[in-house]
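Every protein chain but one is kept in place in this view of the complex.
Entry: subunit A
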């Protein structure tokens, strides 16, 4: 659906040059929710603006739905942009127009008729739950309501792609969750491809199918969210996930504490239905192996449950090793720490 090929973006000239993106390539599938996470200054804002050419890349090609946007004339580009909706961190609504007129804006741009506009705007107001507020001005709305107007406006021209530029960063956690739920609904209802950028792992974990980690103007890691989240490889990714889960100082101490006898500390990852199963206690039963749970998390990635336990096994060496082998055989992911 979206192909970025060797995108390079350089700002400024001469000695003041700054490279925001360097030869970045990315491929986003139709209908998925794709997240890009990175620190501020990593280039994620530039990246998302390159998709609809609000920022024109210095080099490289942008393809959306089989059309090379970078090769189009200004007029053709304007046409294509109507198929790409965008929402923003600061909403960017017309302060001089009502909720109704804001949502009608993209329709008026293409010269839609009065009846068509009214029907479409009413549908969208219902979709985002703002029917009662149609006649208010943005200044009279809360942040969450403003973002709902932004979403309705972005959907007015029936786009195939929705770009979300830090869409929840200015909202409180509760409002963030309601907006994310709305985005997920829209994604499944209209098969809309959603690209979002964020600096919050929570956002990625809540709604994304795939994720790319951007750092220093390039993608350092990408893949299925569960894969990247549970087994991060790059240092930056690990950092994002750590900030989402725990500080590992005390945990390290617990793992390193000397124990009598044969022990083994492992990280066990459960995914899907296994998360709520009793695999662990079943496996150790009757083996003479005991275990202590040093740390544990149970949560969800999008709608998929996962659990991550750090467990120390104690017992006869052969029995401990056999237990680990059996856990792997049961389909759990086991990583030996110490």
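By definition in this document, a residue touches a chain if its C-beta (ideal position, glycine included) is under 8 Å from a C-beta of that chain, and two chains touch if they have at least 3 such contacts; residues count from 1.
As a working rule, contacts and distances are computed from a predicted model.
Enquirer: Just to verify: the chain that's not displayed, which of "Hydantoinase B/oxoprolinase family protein", "Ubiquinone/menaquinone biosynthesis C-methyltransferase UbiE", "D-methionine transport system permease protein" or "L-lactate dehydrogenase complex protein LldF" does UniProt list as its protein name?
Expert: Looking only at the record, the undisplayed chain corresponds to "D-methionine transport system permease protein".
Enquirer: Using the document's definition of touch, tell me which of A:17, A:40, A:95 or A:188 contacts the absent chain.
Expert: A:95
Enquirer: Check each of A:36, A:50, A:84 or A:201 against the chain that is not shown and name the one that touches it.
Expert: A:84
Enquirer: If you put the missing chain back, which residues of subunit A would it touch?
Expert: The missing chain touches subunit A at positions 52, 54, 75, 77-82, 84-86, 88, 90, 92-97, 105-106, 108-110, 137-139, 153, 157, 163.
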